[in-house]
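Only a portion of the chains appears, each positioned as in the full assembly.
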(Lines give C-alpha, C1' and ligand atoms only; values in the text may rest on other atoms or scores of the structure.)
Protein backbone atom coordinates (compact mmCIF):
# COMPACT_ATOMS: atom_id res chain seq x y z
CA UNK A 1 0.00 0.00 0.00
CA UNK A 2 1.29 3.42 -0.93
CA UNK A 3 1.79 5.38 2.24
CA UNK A 4 -0.35 8.47 2.18
CA UNK A 5 -0.24 9.93 5.65
CA UNK A 6 -0.09 13.26 7.36
CA UNK A 7 3.69 13.33 7.70
CA UNK A 8 4.47 13.06 3.96
CA UNK A 9 1.57 15.45 3.43
CA UNK A 10 3.20 18.03 5.69
CA UNK A 11 6.51 17.38 4.00
CA UNK A 12 4.90 18.24 0.69
CA UNK A 13 3.73 21.68 1.80
CA UNK A 14 5.63 24.82 1.04
CA UNK A 15 5.57 25.87 4.69
CA UNK A 16 7.69 22.89 5.69
CA UNK A 17 10.26 23.57 3.01
CA UNK A 18 10.46 27.34 2.65
CA UNK A 19 13.91 28.74 3.28
CA UNK A 20 14.52 32.32 4.29
CA UNK A 21 16.43 33.04 1.16
CA UNK A 22 13.46 31.98 -0.94
CA UNK A 23 11.08 34.18 1.02
CA UNK A 24 13.40 37.13 0.60
CA UNK A 25 13.72 36.52 -3.13
CA UNK A 26 9.96 36.31 -3.50
CA UNK A 27 9.89 39.66 -1.74
CA UNK A 28 12.38 41.01 -4.27
CA UNK A 29 10.14 39.61 -7.03
CA UNK A 30 7.12 41.37 -5.53
CA UNK A 31 9.11 44.60 -5.26
CA UNK A 32 9.98 44.39 -8.95
CA UNK A 33 6.34 43.77 -9.85
CA UNK A 34 5.34 46.70 -7.64
CA UNK A 35 7.78 48.96 -9.46
CA UNK A 36 6.52 47.64 -12.81
CA UNK A 37 2.80 47.94 -12.12
CA UNK A 38 2.49 50.92 -9.82
CA UNK A 39 5.49 53.00 -10.83
CA UNK A 40 5.51 51.93 -14.50
CA UNK A 41 9.21 50.98 -14.33
CA UNK A 42 9.92 49.17 -17.64
CA UNK A 43 6.88 46.96 -16.98
CA UNK A 44 7.33 44.85 -20.11
CA UNK A 45 10.40 43.28 -18.56
CA UNK A 46 10.29 43.90 -14.84
CA UNK A 47 6.86 42.30 -14.46
CA UNK A 48 7.87 38.97 -16.04
CA UNK A 49 11.27 39.10 -14.29
CA UNK A 50 9.59 39.67 -10.93
CA UNK A 51 7.06 36.92 -11.49
CA UNK A 52 9.80 34.60 -12.69
CA UNK A 53 11.67 35.31 -9.46
CA UNK A 54 8.62 34.31 -7.41
CA UNK A 55 7.97 31.14 -9.40
CA UNK A 56 11.54 29.91 -9.37
CA UNK A 57 11.85 30.34 -5.60
CA UNK A 58 8.86 28.16 -4.79
CA UNK A 59 10.18 25.18 -2.83
CA UNK A 60 9.76 21.65 -4.26
CA UNK A 61 8.18 22.89 -7.49
CA UNK A 62 11.53 23.19 -9.27
CA UNK A 63 10.13 25.59 -11.88
CA UNK A 64 13.54 27.20 -12.34
CA UNK A 65 15.37 23.85 -12.34
CA UNK A 66 16.73 22.12 -15.40
CA UNK A 67 13.43 20.22 -15.93
CA UNK A 68 11.18 23.08 -14.92
CA UNK A 69 9.44 25.39 -17.34
CA UNK A 70 11.60 28.44 -16.60
CA UNK A 71 14.80 26.41 -16.53
CA UNK A 72 13.97 24.97 -19.94
CA UNK A 73 13.19 28.38 -21.35
CA UNK A 74 16.45 29.72 -19.93
CA UNK A 75 18.56 26.99 -21.49
CA UNK A 76 16.84 27.25 -24.86
CA UNK A 77 16.64 31.02 -25.09
CA UNK A 78 19.26 32.73 -22.97
CA UNK A 79 22.15 30.30 -22.65
CA UNK A 80 22.17 30.15 -26.44
CA UNK A 81 21.84 33.93 -26.81
CA UNK A 82 18.80 33.51 -29.05
CA UNK A 83 16.31 35.66 -27.10
CA UNK A 84 18.35 38.86 -26.75
CA UNK A 85 19.25 38.63 -30.44
CA UNK A 86 15.60 38.27 -31.45
CA UNK A 87 14.74 41.25 -29.26
CA UNK A 88 17.46 43.18 -31.05
CA UNK A 89 15.88 42.23 -34.38
CA UNK A 90 12.60 43.60 -33.06
CA UNK A 91 14.28 46.78 -31.83
CA UNK A 92 15.75 47.23 -35.29
CA UNK A 93 12.34 46.75 -36.87
CA UNK A 94 10.79 49.25 -34.44
CA UNK A 95 13.46 51.95 -34.76
CA UNK A 96 13.44 54.78 -37.26
CA UNK A 97 17.07 55.83 -37.68
CA UNK A 98 16.04 58.90 -39.69
CA UNK A 99 17.07 61.41 -37.03
CA UNK A 100 20.54 59.86 -36.85
CA UNK A 101 20.92 59.81 -40.64
CA UNK A 102 20.02 63.50 -40.74
CA UNK A 103 22.68 64.31 -38.13
CA UNK A 104 25.48 61.75 -38.44
CA UNK A 105 27.74 63.77 -36.14
CA UNK A 106 25.53 62.91 -33.21
CA UNK A 107 27.06 59.43 -33.41
CA UNK A 108 29.93 60.95 -31.43
CA UNK A 109 27.53 61.69 -28.58
CA UNK A 110 26.59 58.02 -28.62
CA UNK A 111 30.28 57.18 -28.53
CA UNK A 112 31.07 59.46 -25.61
CA UNK A 113 28.28 58.07 -23.46
CA UNK A 114 29.93 54.64 -23.59
CA UNK A 115 32.60 56.12 -21.30
CA UNK A 116 30.25 55.09 -18.51
CA UNK A 117 30.81 51.46 -19.44
CA UNK A 118 34.57 51.55 -19.27
CA UNK A 119 34.82 53.67 -16.12
CA UNK A 120 32.44 51.24 -14.46
CA UNK A 121 34.68 48.40 -15.56
CA UNK A 122 37.52 50.09 -13.69
CA UNK A 123 35.20 50.72 -10.76
CA UNK A 124 34.21 47.07 -10.56
CA UNK A 125 37.86 46.04 -10.54
CA UNK A 126 38.70 48.67 -7.94
CA UNK A 127 35.89 47.33 -5.75
CA UNK A 128 38.07 44.25 -5.31
CA UNK A 129 40.05 46.29 -2.79
CA UNK A 130 36.94 46.13 -0.58
CA UNK A 131 36.90 42.81 1.29
CA UNK A 132 34.12 40.51 0.06
CA UNK A 133 34.40 41.50 -3.57
CA UNK A 134 36.34 39.43 -6.03
CA UNK A 135 35.26 40.29 -9.57
CA UNK A 136 37.17 38.77 -12.47
CA UNK A 137 37.80 40.78 -15.62
CA UNK A 138 34.93 38.93 -17.32
CA UNK A 139 32.54 39.68 -14.46
CA UNK A 140 33.63 43.31 -14.31
CA UNK A 141 32.97 43.60 -18.04
CA UNK A 142 29.50 42.10 -17.71
CA UNK A 143 28.70 44.53 -14.90
CA UNK A 144 30.11 47.46 -16.83
CA UNK A 145 27.73 46.91 -19.73
CA UNK A 146 24.89 48.11 -17.47
CA UNK A 147 26.28 51.54 -18.38
CA UNK A 148 25.20 50.82 -21.96
CA UNK A 149 21.61 51.35 -20.78
CA UNK A 150 20.42 48.66 -23.12
CA UNK A 151 18.65 45.58 -21.74
CA UNK A 152 19.14 42.95 -24.43
CA UNK A 153 22.81 43.90 -24.87
CA UNK A 154 23.36 43.54 -21.12
CA UNK A 155 21.62 40.14 -21.01
CA UNK A 156 23.50 38.92 -24.07
CA UNK A 157 26.89 39.93 -22.69
CA UNK A 158 26.16 38.67 -19.17
CA UNK A 159 25.00 35.30 -20.51
CA UNK A 160 28.39 34.98 -22.21
CA UNK A 161 30.76 36.48 -19.64
CA UNK A 162 29.13 36.02 -16.23
CA UNK A 163 25.98 33.85 -16.21
CA UNK A 164 25.92 33.78 -12.39
CA UNK A 165 25.50 37.54 -12.24
CA UNK A 166 22.92 37.65 -15.04
CA UNK A 167 19.94 38.10 -12.73
CA UNK A 168 21.41 41.03 -10.85
CA UNK A 169 22.79 42.65 -13.99
CA UNK A 170 19.47 42.44 -15.83
CA UNK A 171 17.56 43.80 -12.83
CA UNK A 172 20.04 46.66 -12.44
CA UNK A 173 20.01 47.47 -16.16
CA UNK A 174 16.23 47.68 -16.46
CA UNK A 175 15.77 49.40 -13.09
CA UNK A 176 18.20 52.17 -13.89
CA UNK A 177 16.80 52.53 -17.42
CA UNK A 178 13.49 53.24 -15.72
CA UNK A 179 15.22 55.65 -13.34
CA UNK A 180 16.73 57.73 -16.15
CA UNK A 181 14.21 60.56 -15.45
CA UNK A 182 15.59 60.85 -11.91
CA UNK A 183 19.27 60.17 -12.51
CA UNK A 184 19.92 62.36 -15.53
CA UNK A 185 18.37 65.82 -15.00
CA UNK A 186 20.57 66.96 -12.06
CA UNK A 187 23.72 65.96 -13.93
CA UNK A 188 22.50 67.70 -17.06
CA UNK A 189 21.75 70.92 -15.17
CA UNK A 190 25.02 70.81 -13.28
CA UNK A 191 27.21 70.51 -16.37
CA UNK A 192 25.47 73.03 -18.64
CA UNK A 193 24.92 76.78 -18.49
CA UNK A 194 21.46 78.25 -19.03
CA UNK A 195 22.66 79.75 -22.31
CA UNK A 196 23.70 76.33 -23.54
CA UNK A 197 20.40 74.73 -22.54
CA UNK A 198 18.63 77.55 -24.32
CA UNK A 199 20.07 76.72 -27.75
CA UNK A 200 17.40 75.98 -30.33
CA UNK A 201 18.58 73.56 -32.98
CA UNK A 202 17.66 73.89 -36.63
CA UNK A 203 15.03 71.59 -38.07
CA UNK A 204 16.17 68.19 -39.29
CA UNK A 205 16.57 67.74 -43.02
CA UNK A 206 14.38 65.28 -44.89
CA UNK A 207 15.85 61.78 -45.12
CA UNK A 208 14.93 59.82 -48.22
CA UNK A 209 13.94 56.17 -48.44
CA UNK A 210 17.14 55.00 -50.09
CA UNK A 211 19.26 56.44 -47.29
CA UNK A 212 17.20 54.50 -44.79
CA UNK A 213 17.64 51.30 -46.79
CA UNK A 214 21.39 51.78 -47.14
CA UNK A 215 21.93 52.73 -43.50
CA UNK A 216 21.79 49.19 -42.06
CA UNK A 217 24.32 48.08 -44.67
CA UNK A 218 26.70 50.91 -43.76
CA UNK A 219 26.57 49.97 -40.07
CA UNK A 220 26.91 46.26 -40.76
CA UNK A 221 29.80 46.80 -43.18
CA UNK A 222 31.85 48.65 -40.57
CA UNK A 223 30.99 46.02 -38.01
CA UNK A 224 32.23 43.29 -40.36
CA UNK A 225 35.45 45.11 -41.12
CA UNK A 226 36.37 46.34 -37.66
CA UNK A 227 34.53 44.39 -35.02
CA UNK A 228 33.07 41.03 -36.07
CA UNK A 229 32.54 40.10 -32.41
CA UNK A 230 29.69 42.63 -32.36
CA UNK A 231 28.19 41.07 -35.48
CA UNK A 232 25.47 38.99 -33.80
CA UNK A 233 24.01 42.07 -32.09
CA UNK A 234 24.61 44.57 -34.90
CA UNK A 235 23.64 41.97 -37.49
CA UNK A 236 20.22 41.29 -36.01
CA UNK A 237 19.62 44.99 -35.33
CA UNK A 238 20.35 45.90 -38.93
CA UNK A 239 18.39 42.91 -40.25
CA UNK A 240 15.33 44.04 -38.31
CA UNK A 241 15.82 47.57 -39.58
CA UNK A 242 16.12 46.38 -43.17
CA UNK A 243 12.87 44.41 -42.80
CA UNK A 244 11.31 47.71 -41.76
CA UNK A 245 12.82 50.05 -44.32
CA UNK A 246 12.91 47.81 -47.39
CA UNK A 247 9.16 48.21 -47.74
CA UNK A 248 8.77 44.87 -49.54
CA UNK A 249 8.34 42.48 -46.59
CA UNK A 250 5.56 44.11 -44.63
CA UNK A 251 4.44 40.76 -43.19
CA UNK A 252 7.87 39.96 -41.82
CA UNK A 253 8.44 43.43 -40.46
CA UNK A 254 5.12 43.24 -38.66
CA UNK A 255 6.02 39.84 -37.20
CA UNK A 256 9.38 41.13 -35.96
CA UNK A 257 7.78 44.21 -34.39
CA UNK A 258 4.92 42.38 -32.74
CA UNK A 259 4.52 38.61 -32.48
CA UNK A 260 8.19 37.73 -32.16
CA UNK A 261 9.24 40.53 -29.82
CA UNK A 262 6.18 40.11 -27.60
CA UNK A 263 6.49 36.35 -27.27
CA UNK A 264 10.23 36.55 -26.68
CA UNK A 265 9.82 39.34 -24.13
CA UNK A 266 7.51 37.19 -21.99
CA UNK A 267 9.90 34.25 -22.12
CA UNK A 268 13.04 36.37 -21.70
CA UNK A 269 11.62 38.04 -18.60
CA UNK A 270 10.49 34.81 -16.98
CA UNK A 271 13.83 33.14 -17.74
CA UNK A 272 15.88 36.05 -16.37
CA UNK A 273 13.69 35.92 -13.28
CA UNK A 274 14.58 32.26 -12.86
CA UNK A 275 18.14 33.38 -12.19
CA UNK A 276 17.04 35.37 -9.15
CA UNK A 277 17.79 32.62 -6.67
CA UNK A 278 18.84 33.50 -3.14
CA UNK A 279 22.34 32.03 -3.37
CA UNK A 280 23.13 33.94 -6.53
CA UNK A 281 21.27 37.18 -5.95
CA UNK A 282 21.42 37.76 -2.20
CA UNK A 283 25.14 38.34 -2.15
CA UNK A 284 27.33 41.31 -1.54
CA UNK A 285 28.05 41.23 -5.29
CA UNK A 286 24.50 42.37 -5.99
CA UNK A 287 24.95 45.46 -3.82
CA UNK A 288 28.13 46.19 -5.70
CA UNK A 289 26.33 45.75 -9.02
CA UNK A 290 23.49 48.07 -8.01
CA UNK A 291 25.94 50.72 -6.85
CA UNK A 292 28.13 50.39 -9.91
CA UNK A 293 25.08 50.51 -12.16
CA UNK A 294 23.96 53.87 -10.80
CA UNK A 295 27.54 55.07 -11.12
CA UNK A 296 27.69 53.89 -14.74
CA UNK A 297 24.56 55.82 -15.69
CA UNK A 298 25.87 59.00 -14.07
CA UNK A 299 29.26 58.80 -15.79
CA UNK A 300 27.69 57.94 -19.13
CA UNK A 301 25.31 60.89 -18.90
CA UNK A 302 28.10 63.24 -17.89
CA UNK A 303 30.37 62.07 -20.70
CA UNK A 304 27.56 62.53 -23.21
CA UNK A 305 26.80 66.05 -22.00
CA UNK A 306 30.49 67.02 -22.01
CA UNK A 307 30.84 65.76 -25.59
CA UNK A 308 27.73 67.83 -26.30
CA UNK A 309 29.47 70.88 -24.92
CA UNK A 310 32.49 70.20 -27.12
CA UNK A 311 30.24 69.94 -30.17
CA UNK A 312 28.51 73.14 -29.03
CA UNK A 313 31.87 74.96 -29.16
CA UNK A 314 33.08 73.39 -32.39
CA UNK A 315 29.87 74.14 -34.27
CA UNK A 316 29.80 77.72 -33.03
CA UNK A 317 26.77 77.11 -30.82
CA UNK A 318 24.52 75.17 -33.12
CA UNK A 319 24.33 72.10 -30.87
CA UNK A 320 22.42 72.08 -27.61
CA UNK A 321 24.68 70.08 -25.27
CA UNK A 322 21.66 68.56 -23.48
CA UNK A 323 21.15 66.10 -26.34
CA UNK A 324 24.44 64.47 -25.35
CA UNK A 325 22.66 62.94 -22.36
CA UNK A 326 20.51 60.89 -24.74
CA UNK A 327 23.68 59.12 -25.92
CA UNK A 328 23.37 56.50 -23.16
CA UNK A 329 20.54 54.89 -25.18
CA UNK A 330 17.63 53.94 -22.84
CA UNK A 331 15.46 54.58 -25.91
CA UNK A 332 13.17 56.54 -25.89
CA UNK A 333 13.23 57.53 -22.22
CA UNK A 334 16.52 59.44 -22.37
CA UNK A 335 15.40 61.48 -25.39
CA UNK A 336 12.19 62.40 -23.57
CA UNK A 337 14.19 63.52 -20.55
CA UNK A 338 16.32 65.75 -22.79
CA UNK A 339 13.16 67.25 -24.24
CA UNK A 340 11.74 67.88 -20.75
CA UNK A 341 14.89 69.50 -19.36
CA UNK A 342 15.15 71.62 -22.50
CA UNK A 343 11.58 72.84 -22.08
CA UNK A 344 12.31 73.88 -18.49
CA UNK A 345 14.68 76.55 -19.77
CA UNK A 346 12.93 77.52 -22.97
CA UNK A 347 9.24 76.77 -23.37
CA UNK A 348 9.42 76.67 -27.14
CA UNK A 349 12.48 74.49 -27.46
CA UNK A 350 11.45 70.96 -28.51
CA UNK A 351 14.61 68.83 -28.58
CA UNK A 352 12.91 65.45 -28.87
CA UNK A 353 13.74 64.78 -32.51
CA UNK A 354 17.30 66.05 -32.13
CA UNK A 355 17.80 63.83 -29.10
CA UNK A 356 16.59 60.76 -31.00
CA UNK A 357 19.81 60.87 -33.08
CA UNK A 358 22.23 60.36 -30.18
CA UNK A 359 19.65 58.13 -28.52
CA UNK A 360 19.73 55.48 -31.26
CA UNK A 361 23.46 56.13 -31.73
CA UNK A 362 23.76 54.99 -28.12
CA UNK A 363 22.24 51.63 -29.03
CA UNK A 364 24.85 51.13 -31.74
CA UNK A 365 27.55 52.45 -29.42
CA UNK A 366 26.80 50.02 -26.64
CA UNK A 367 26.56 47.09 -29.07
CA UNK A 368 30.02 48.11 -30.29
CA UNK A 369 31.28 48.30 -26.71
CA UNK A 370 29.80 44.85 -26.04
CA UNK A 371 31.63 43.53 -29.09
CA UNK A 372 34.91 44.97 -27.82
CA UNK A 373 34.44 43.40 -24.39
CA UNK A 374 33.56 40.05 -25.97
CA UNK A 375 36.59 40.17 -28.24
CA UNK A 376 39.06 41.28 -25.55
CA UNK A 377 37.76 39.43 -22.50
CA UNK A 378 35.44 36.73 -23.81
CA UNK A 379 38.10 34.66 -25.59
CA UNK B 1 -0.10 -4.62 -4.82
CA UNK B 2 -3.45 -6.36 -4.18
CA UNK B 3 -6.48 -4.46 -5.38
CA UNK B 4 -7.79 -4.10 -1.83
CA UNK B 5 -4.65 -2.25 -0.77
CA UNK B 6 -4.88 -0.08 -3.86
CA UNK B 7 -8.46 0.76 -2.97
CA UNK B 8 -7.42 1.59 0.57
CA UNK B 9 -4.77 3.92 -0.81
CA UNK B 10 -7.48 5.37 -3.02
CA UNK B 11 -9.84 6.01 -0.13
CA UNK B 12 -6.99 7.54 1.84
CA UNK B 13 -6.16 9.73 -1.14
CA UNK B 14 -9.80 10.74 -1.54
CA UNK B 15 -10.21 11.79 2.06
CA UNK B 16 -6.93 13.67 2.14
CA UNK B 17 -7.51 15.10 -1.31
CA UNK B 18 -11.00 16.46 -0.72
CA UNK B 19 -9.80 17.68 2.67
CA UNK B 20 -6.99 19.64 1.11
CA UNK B 21 -9.13 20.96 -1.73
CA UNK B 22 -11.73 22.24 0.73
CA UNK B 23 -9.16 23.60 3.15
CA UNK B 24 -7.29 25.30 0.35
CA UNK B 25 -10.34 26.93 -1.16
CA UNK B 26 -11.82 27.81 2.23
CA UNK B 27 -8.62 29.57 3.24
CA UNK B 28 -8.72 31.26 -0.16
CA UNK B 29 -12.23 32.51 0.61
CA UNK B 30 -10.94 34.29 3.68
CA UNK B 31 -7.79 35.46 1.92
CA UNK B 32 -9.95 36.97 -0.81
CA UNK B 33 -12.25 38.65 1.66
CA UNK B 34 -9.25 40.15 3.44
CA UNK B 35 -7.72 41.17 0.16
CA UNK B 36 -10.93 42.83 -1.00
CA UNK B 37 -11.22 44.79 2.22
CA UNK B 38 -7.62 45.92 1.93
CA UNK B 39 -8.06 46.82 -1.72
CA UNK B 40 -11.18 48.86 -1.06
CA UNK B 41 -9.50 50.70 1.79
CA UNK B 42 -6.50 51.50 -0.37
CA UNK B 43 -8.64 52.60 -3.32
CA UNK B 44 -10.71 54.83 -1.06
CA UNK B 45 -7.65 56.50 0.41
CA UNK B 46 -6.18 56.89 -3.04
CA UNK B 47 -9.45 58.28 -4.31
CA UNK B 48 -9.04 61.21 -1.89
CA UNK B 49 -5.30 61.56 -2.55
CA UNK B 50 -6.02 61.69 -6.31
CA UNK B 51 -5.09 59.14 -8.90
CA UNK B 52 -1.42 59.71 -8.27
CA UNK B 53 -0.13 56.23 -8.93
CA UNK B 54 -1.31 56.09 -12.46
CA UNK B 55 0.74 58.99 -13.84
CA UNK B 56 2.86 57.46 -16.55
CA UNK B 57 5.95 59.64 -16.18
CA UNK B 58 7.52 59.76 -12.76
CA UNK B 59 7.58 62.96 -10.82
CA UNK B 60 11.02 63.61 -9.41
CA UNK B 61 10.29 63.47 -5.70
CA UNK B 62 8.14 60.39 -5.80
CA UNK B 63 10.65 58.36 -7.70
CA UNK B 64 13.67 59.49 -5.77
CA UNK B 65 12.06 58.08 -2.66
CA UNK B 66 11.26 54.93 -4.46
CA UNK B 67 14.72 54.46 -5.82
CA UNK B 68 15.90 54.69 -2.25
CA UNK B 69 13.24 52.09 -1.54
CA UNK B 70 14.50 49.68 -4.17
CA UNK B 71 18.10 49.76 -3.01
CA UNK B 72 16.96 49.72 0.62
CA UNK B 73 14.71 46.72 0.11
CA UNK B 74 17.35 44.72 -1.72
CA UNK B 75 20.05 45.71 0.76
CA UNK B 76 17.88 44.68 3.68
CA UNK B 77 17.15 41.37 1.96
CA UNK B 78 20.81 40.69 1.34
CA UNK B 79 21.81 41.59 4.90
CA UNK B 80 19.11 39.43 6.39
CA UNK B 81 20.05 36.53 4.15
CA UNK B 82 23.72 36.80 5.00
CA UNK B 83 23.09 37.11 8.70
CA UNK B 84 20.95 33.96 8.59
CA UNK B 85 23.33 31.88 6.57
CA UNK B 86 26.51 32.72 8.47
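A few remarks follow.
We just call them A and B in the order they show up, numbering each chain from 1.
Criterion: a contact is a pair of C-beta atoms (placed from the backbone, for glycine too) under 8 Å apart; a residue touches a chain by one contact, two chains touch by 3 or more.
As the structure is a computational prediction, the values presented were derived from the model and not from experiment.
You only see one copy of each chain, but the structure file as a whole lists A x3, B x3.
Keep in mind that, in the parts below, only the chains that are shown with their structure count from here on.
Touching chain B in their complex are the following residues of chain A: 1-2, 4, 9, 20-21, 24-25, 27-28, 31, 35, 38-40, 175, 179, 181-182, 185, 278, 282-284, 286-287, 290, 336. The part of chain B that touches chain A in the complex is made up of residues 1, 5-6, 8-9, 12-13, 16, 20, 53, 56-58, 60, 63-64, 66-67, 69-71, 73-75, 77-78, 80-82, 84-85.
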